[in-house]
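The complex appears here minus one protein chain, its other protein chains still in place.
Right after this comes chain A.
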């Protein structure tokens, strides 16, 4: 049986979720990491898989244990990363670096669940660290956002990084 196409979410939902994406980027830019953690669902899944560049016609099978990850985090692991950043021992972040995120190409799509939407977006992350050292990282994101009470919380995020070789010496930053 074919599923009936879903009606697009109400405009208010699209606006609220888009605003949540922008707010999230601002909190991260401002290093309000506790504020960011508060935007995450308790069961959040935050993933960024490794990949390799392969010929389109390549038939070699995937690795039995998968490609490996850059991030494969639940709420506890994200808190651990935040604890490290807040420990006062992460010398690469002191003095603070100039980081600015731009969120774009936002598409908010309905799901079978009334209180959840699928969200595609693009993130550009500008990082200026140590004098003139500046990097621009771009990533695609596919999220699941869930309405809980009056807030939209991030329930899942799959990140695709657009760099086969990471052009920076660390990723002390969230996408």
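We adopt the following convention: a residue touches a chain if its C-beta (ideal position, glycine included) is under 8 Å from a C-beta of that chain, and two chains touch if they have at least 3 such contacts; residues count from 1.
As a working rule, contacts and distances are computed from a predicted model.
For the chain that is left out, the UniProt protein name among "Polyvinylalcohol dehydrogenase", "ABC transporter permease", "Ribosomal subunit interface protein" or "PadR family transcriptional regulator" is "Ribosomal subunit interface protein". Check A:4, A:54 or A:112 against the missing chain and you find that the one touching it is A:54.
Not every partner is drawn; the one left out touches chain A at residues 48, 50-55, 58-60, 63-72, 77, 80-81, 83-85, 87-92, 129-130, 133, 164-172.
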